[in-house]
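Note that one protein chain of the assembly has been removed; the remaining protein chains are unaltered in position.
Presenting chain A:
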Amino acid sequence: MAAQDNGITLVEAVTQALAFELKNDPQVVVFGQDIGANGGVFRATDGLQKTYGADRVLDTPLAETMIAGIAVGMATQGLRPIAEFQFMGFIYPGLDHILSHAARMRNRTRGRLSCPIVYRAPYGGGIHAPEHHSESTEAMFTHIPGLRVVVPSSPARAYGLLLAAIRDPDPVLFLEPKRIYRAAKQPVPDDGEALPLDRAFVLREGADLTLVAWGASIKETLAAAEQLSREGIEADVIDPATLKPLDIHTIIDSLEKTRRCVIVHEAARFGGLGAEIAAQIQEYAFDLLDAPVQRVTGYDAVMPYYQLENAYLPGVERILAGARAALEYVRDSGE
């Protein structure tokens, strides 16, 4: 496939991982709307039906509840279903099955049955899509016990984490940041090597500040770190990648060094995952902090139509402002 010099995009890495598992595990089946002949609306399943057949790569009727629900039944009988939702904004009809059944099957049968499912969904704003196509509601799903929520932020991590998600014995919601589906290319060898789940990735190292971000926001966060570096401020940039269960220890380890933290996400702020990370930081590392944890997030507003979406999404300037607030904070002795 496309492992040329300049590499492949994130969405091509998704295709590459799906193809690898279809080829190597006959229990894997891939299904969703328009994923067969059309190769998916983002082409994430491009060519798979042609290669692996219409009995393993299946177009379903248009019904998200059904897509989520049949995955549960398939998985309980030993298949490895990979279900695609066209957009995260359309996942909600399937929530009943993800929450009430997929995430609980192992527990309620005391390990007799399990749901090794991957639910894939492109998520996030920034591609000038219509209403309901730009949501970033990952925090809702991180609240569900028994579920994993995984978000890749590069082609290599998309490939390695998707392989891990497919091979994992439990259900995984795999959210693909569609804004960076084709933003960059990277060589990704098709060697079937999975990356670890439940482990954060340190994308950049520095002693002055900890920046935590995931998905498409990694792009602006790395750009902000670059800008800060030019000003002589070096930041750790941490991508949790698995949002649930969260690897807080990598973040705490970073704070031992930097003592200041900014969390960046494009989801709305209230009850967002930034709140959970900030709460855990103060539980585990209150004494380490030299400044309150800053959150740079989307607004607690409905994701606007695309003419206003750039005003909604946290950009480099907003991240820099958050970083400066963290860096410049001086504790008032209060005496």
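As a convention for this text, a residue touches a chain if its C-beta (ideal position, glycine included) is under 8 Å from a C-beta of that chain, and two chains touch if they have at least 3 such contacts; residues count from 1.
Here is the rule we go by: contacts and distances are computed from a predicted model.
Entry comment: the absent subunit's protein name, as recorded by UniProt, is "Pyruvate dehydrogenase E1 component subunit alpha", drawn from "Carboxyltransferase domain-containing protein", "Heavy metal-binding domain-containing protein", "Pyruvate dehydrogenase E1 component subunit alpha" or "Anaerobic dimethyl sulfoxide reductase subunit C". Annotation: of A:Gln16, A:Gln33 or A:Thr76, A:Thr76 touches the absent chain (contact as defined above).
Within the whole complex, the absent chain has one touching residue among A:Lys23, A:Lys50 or A:Arg108, and that is A:Arg108. Taking the complete complex into account, A:Asp198 is the one of A:Asp198, A:Asp253 or A:Asp290 that touches the chain left out. Residue-level contact of chain A with the missing chain is found at 26, 29, 55, 60-61, 63, 65-66, 68-79, 81, 93, 96-97, 100-101, 105-114, 145-146, 168-170, 198, 245-249.
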